[in-house]
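Please read through the structure below; I'll follow up with questions.
Missing here is one protein chain; the remaining ones are kept as they sit in the complex.
Take a look at chain A:
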């Protein structure tokens, strides 16, 4: 029952694309093509999101993403970006330890003093 499958996949589509088979079949095929492409894009998007989060976390401590990753690579720390972003969100003290390790391995930021002291940085 191909029509049945098509209408099942066409749930939530706009206008006649969910009701009329000729239009639904076209839209469903396009949707499946997009999902094939986007399964590959999702990996890129997630990595980009992790990098943004790590960048935000390290800049709170006065280090930017590039120098932070360079310091970690020098110290042979093989944590990947997914896990680093999770640590930066949920384990702030452990993340500060990582940033300190990276800063000691590769100095080159604003003399280890962040400009605006907000939140955790006040305790430093």
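Keep in mind that, in the parts below, a contact is a pair of C-beta atoms (placed from the backbone, for glycine too) under 8 Å apart; a residue touches a chain by one contact, two chains touch by 3 or more; residues count from 1.
The criterion applied here is as follows: contacts and distances are computed from a predicted model.
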item: Hidden subunit of the complex - UniProt protein name among "Lipase-like PAD4", "Large ribosomal subunit protein bL21m", "Tetraspanin" or "Thioredoxin domain-containing protein"; value: "Large ribosomal subunit protein bL21m"
item: Selected residue (touches chain absent from view) among A:24, A:54, A:69 or A:98; value: A:98
item: Touch residues of chain A, complete complex, unshown partner; value: 29, 32-33, 35-36, 39, 42, 75-80, 82-83, 86-87, 89-94, 96-98, 100-101, 123
